[in-house]
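One chain of protein is taken out of this complex; the other chains stay put.
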Amino acid sequence: MDIMTSVGLVAGIIVVATMMLLGGDLHLFVSEHAIIIIFGGSIDATMIRFPLGVMLHGLPLGAKFAFSMSRLSARDLVDELARIAEIARKQGPVGLEKVETDEPFLAKGIRYIADGYDMEFIRDNLERDRDNFLCHLDEGQKIYRAIGDCAPAFGMIGTLIGMVQMFANMTDPSKLGPFMATALLATLYGAVVANILTLPIADKLHLKLADEEINRTLIIDGILMIRESKSPTLVREMLIAYLPEKHRGEAEPEPVPA
Amino acid sequence: MDIMTSVGLVAGIIVVATMMLLGGDLHLFVSEHAIIIIFGGSIDATMIRFPLGVMLHGLPLGAKFAFSMSRLSARDLVDELARIAEIARKQGPVGLEKVETDEPFLAKGIRYIADGYDMEFIRDNLERDRDNFLCHLDEGQKIYRAIGDCAPAFGMIGTLIGMVQMFANMTDPSKLGPFMATALLATLYGAVVANILTLPIADKLHLKLADEEINRTLIIDGILMIRESKSPTLVREMLIAYLPEKHRGEAEPEPVPA
Amino acid sequence: MDIMTSVGLVAGIIVVATMMLLGGDLHLFVSEHAIIIIFGGSIDATMIRFPLGVMLHGLPLGAKFAFSMSRLSARDLVDELARIAEIARKQGPVGLEKVETDEPFLAKGIRYIADGYDMEFIRDNLERDRDNFLCHLDEGQKIYRAIGDCAPAFGMIGTLIGMVQMFANMTDPSKLGPFMATALLATLYGAVVANILTLPIADKLHLKLADEEINRTLIIDGILMIRESKSPTLVREMLIAYLPEKHRGEAEPEPVPA
Amino acid sequence: MDIMTSVGLVAGIIVVATMMLLGGDLHLFVSEHAIIIIFGGSIDATMIRFPLGVMLHGLPLGAKFAFSMSRLSARDLVDELARIAEIARKQGPVGLEKVETDEPFLAKGIRYIADGYDMEFIRDNLERDRDNFLCHLDEGQKIYRAIGDCAPAFGMIGTLIGMVQMFANMTDPSKLGPFMATALLATLYGAVVANILTLPIADKLHLKLADEEINRTLIIDGILMIRESKSPTLVREMLIAYLPEKHRGEAEPEPVPA
Partner (left out) sequence: MDIMTSVGLVAGIIVVATMMLLGGDLHLFVSEHAIIIIFGGSIDATMIRFPLGVMLHGLPLGAKFAFSMSRLSARDLVDELARIAEIARKQGPVGLEKVETDEPFLAKGIRYIADGYDMEFIRDNLERDRDNFLCHLDEGQKIYRAIGDCAPAFGMIGTLIGMVQMFANMTDPSKLGPFMATALLATLYGAVVANILTLPIADKLHLKLADEEINRTLIIDGILMIRESKSPTLVREMLIAYLPEKHRGEAEPEPVPA
C-alpha cells in the first residue's frame, strides 16, 4: 500500500476541514449544487474526451495504482529473481511450480517457465502484457489530469450560475450574503478537487509509470535468463547492470583494494 | 455512433440546466446578448483565422466524427480483411464485386481490386484519400480548439460591455442586480461553450485522428496484400503484426506448451 | 482579396457594436483614455521589442497579406506554369515577353527567362527574393502577435489607473459608477484589440506563410524547368508531384482500369 | 555559503515586513488559519505527488544546496587537481594520504587513489556517486517547484473558505472587514511562499545542478588522470580544455606575439 498517497489525501482533507471548522460550522460548506456541477460537469466533459473503454479501465486502474505500492522494489526484484534462478538451477523447471511470489506479473512469468513454454512465446506474451498495462496506466493518468484541468472551470461555471441567481433576486440585500456564500462553494469545490485530489494523483501515476516500466522490463529480462538456465550469480549481476543508478542502492559492492 | 460524445454532451447540459433550475427560473439564464457575443464573436474570430474552405470542411467533418464511431475496430478490420482475402482467393477479383462492407474507405479499396487496377494506382489513390482525410480532420480539430480558446475571451468582452452599461446607468441602484446578472451571463456562456462543447470535442477529434490513421493504413496494407493474392492466413498474421499492442486485444494466441 | 479576413473583421465589429447598442448609447463606449493607453502602450512596447526597420516593414506587409489573397492557388499555378512552358516551347524566350500574369513573383521569373539570364542567376535571385519575403512576413506575424499579447496588459493598466483615480475621489459615491464604467473601457478595448484584431490576424499570417512558401518554391521550380526548355507535360507532372497532398485537389487523375 | 540566497531571502522578508509595518500593526498579518492551509495543504499535496524517500531526501538536500556554495569554482578545482597531481607525482599514492581538501567528493577520489583501487573501480564508484547526487538534487528542485506551483492554489482555497464564512455570517456588516482581511491573508501567504521562497529556490537549484555536474565530472576526469600518473601540466591543460568557456575565466593565457 502506498502510504504517502493515503496520508497526503487524508491530511489534505483534515487541513481543509480544520479551516472550515475554525470559522464556523462544517455544514456551511456542504452544497449539493456544488457537488452536482463539479462532479457532474467534470465527468461529463471527460466522457466526451475519452472513449468508454478507456474511462472504465483508466479510472479504477489509476485509483488502484495511486494508492497501492509495487510490493517489491527494483532491488528486491533482483534478489527475488536470483532466488528463483537458484531454485530453477537446483530443481529444474518443475521446482518452480511451488515458488510463491507476491508480484502477479512475476508469478505469470514463473508459471510460463514451469509449463515449459519456449523463449519467444514467453517474451512475446510478457512484453505484450507489459505494454498493455503501461498503456492503460498512462490512460488512467491522462483521465485524472483531464478531470483536474476542467474541475476549476466547472467551479467557475457553478459560481457564475449562483451569482446570476443572486443578482437577479437582489431585491432583499440581506439575502445576498448566503447566496454569495453558496455561489463561492462551487469554485472552492473545484479548487479542492483539482489541487488535493486529481492533479496530485495524476502526477503520482506519472512517476509510477516509469517505475513500473523498469520493474516489468526487469522481470522479463530475469525470467528469460532463468528460462535459459543462467546461473543465479550471472542473473543478479546482469540485472543490476541494467538498473538505473538510483535503484541500485544496496547493490554497491564493497571496495576491494587492488 | 459514438455514444460517449452524445451522452457526455447531453449529461453536461442536464447538469448545467439542473443547477440553473435549482436556484430559480431557467429563463433567467436566457440572454440573446450573450448568445450574440459568444457565437458571433467566436465564429467571426475563427473566420479571420482560417480560410473559408477549411472552415466549411472542418466544422461539419469535426461534428460528424465527434459523434460517430468507426464502424469497425482495428481488430474487426483485420478479420474483415481476412474474410475478403478468403473470397478473393476462392472466387477471384470478380467475387469481390458482391462483397458488402460498412466502411466506405474499405469499400473503395475492394472496388479498385474488383475493377482490376494495378498495385501502384491503388496505393497512390488510397494513400492520397487517407492523407486528405486526415488533413481535413486535423483542420476540424484545430477549428474547434480555436473556438474553445477564444469563447471565454468573448465572454469577458460581453461581460465588460454589460458592466460598462450598468455602471454608466447607476443612478438607480435597485437596477444594478439584474444588469449585473445579465453581464455575467456572457462569461457563463463562454465558459460553458468552451468547457462542455468545443474543447472536449477537439480533444476527442485528436484521439480519433490517431485511430483513423491506424485503421486506414491497415486497410491500405490489407487491400494491397489481397491485390497480390496473399493467403487469408498471411494477411491476418501480417496485419496483426502491424497493429499497436493495445488494439490487438482478442488476437492473443492461446499459449501452447512447447 | 481575402474575403474571410475582411468579413470576419467587419462581422466581429458589428457583433460588438450590436452588443453596445442593445444596452444603450454607443458613445458610452467611446473613451479617448482607453484609446491612448491601448494603442499608445501596445505600440510603444512593440517599438522597444523590435527594430525600426522590422516594424516599418512588418506592420503594413502583415496588414496587406492578411487582407489579400494569393491570386492563384498552388493548383492554378501549376496550370499557369504549364501554359507558360507551352508558350516558351513554341515561341522561344522571346514569346515570353508578351506573357501577362497576375502574380508579380511569377512575372519576375518570366522576365528573367525572357531576358536570357542563366540558370544560376535566376535561381539565386528568386530564392533570395522568396527568403527575404518569407522572413518579412514572419516578422509581420510576430509583430501582430506581440501587440495581441500585450494589449490586454495595457487594458489592465488603463483600468487600474482609472480605478485609482475613482477610489481617490470617492467622496461623492454617485460619481463612482461613471468612473468605473470609464475604467473598464480600457480592459474592454484591450480584449477587443487582441481577440478580434491582432491575434486572429497573426494566426492567419502564420497559415499564409506556409502557403506562400509552397507557392513561391513551386514558381521557382517551374521557372527553372521552363528555362531548361522542359516540355509542358513534364513541367506539369513534376510540379504536381512536389505538391503537398491537400493542394492537389483537381489533379487527381481518373482511374484507368489496367 | 551562498550569500545571495540568504541575502535575497532575508531582504525579501524585510521588504514584505516593511510594507506591513508601514500601514499598521504586524500582528494584523499573523493568521494561524493561513499558515495551516498554505503549509498544510502544499505539503499534503506534495506528499501525494512524491514517494516518501524522495521527499525526505529532496527537501533537506535542496535547502542545503540552495544556501551553500560549492567551496571551489571549476577553475579552482583545476588548480587543486594540478596540485594533487604534483604531490602524487613526487610522493606517489602514499603522499596523497596526507592531502586535505574541502570538497568531500574530491576527498573521496583522493582516498581511492591512496588506497590503490584500480581505474575501473574508481570510475564506476565516482560516476555512480555523481549520478545519484545529481538525481537527488533534481528531485529536490522538483519538490520545491511543486510546492511553489500549488501554494497559490491553496491560498485561493483558504480565501474562498474565509469568504464563504464571511458571507454566511453577513448579518452584521461591521464585521465584514476583519473577516475579509483574514480571508485575504491566505492568498497573501500563498503568493509570498511561492514567489519569495520556493520558486526562486527551485530556480537556483536548477542552476546549481548544471554547475555540480560540471564540477563533479571535472573531479572524476582529474582523479582518473592522477591515477594514471599523468604530469601536473598535462592534467591542468586537459581539464581546462574540457571546461565550458565561461568557467575558464582566469585561465586565459597572456597573448604571446608569434
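Letters are used for the chains, namely A, B, C and D, taken in the order the chains are written, and counting of residues starts over at 1 for each.
To be clear about the criterion, contacts are C-beta pairs under 8 Å (C-beta built on N, C-alpha and C of every residue); 3 or more make two chains touch, one makes a residue touch a chain.
In this text, all values refer to a predicted model and were calculated from it rather than measured experimentally.
Across the whole complex, the hidden chain's contacts among the shown chains comprise C, D.
From the set D:Ala63, D:Ala114 or D:Ala181, the residue in touch with the chain omitted from the display is D:Ala181, counting the whole complex. Seen from chain D, the chain kept out of the figure touches residues 2-5, 7-9, 11-12, 14-16, 18-20, 22-24, 28-29, 66, 174, 176-178, 180-181, 184-185, 187-188, 191-192, 194-196, 199-201, 203-204, 207, 245-246, 248, 252, 255-258.
Contact between chain C and the unshown chain involves residues 33, 36-37, 40-41, 43-52, 55, 112, 115-118, 121, 125, 128, 131-132, 135-136, 146, 150, 153-154, 156-158, 160-171.
Operating definition for what follows: only the chains that are shown with their structure count from here on.
Under the contact definition, chain C and chain D share no contacting chain.
Taking each chain's centre as the mean of its C-alpha atoms, chain B lies 29 Å from chain C. In summary, the structure contains touching chain pairs A-B, A-D, B-C.
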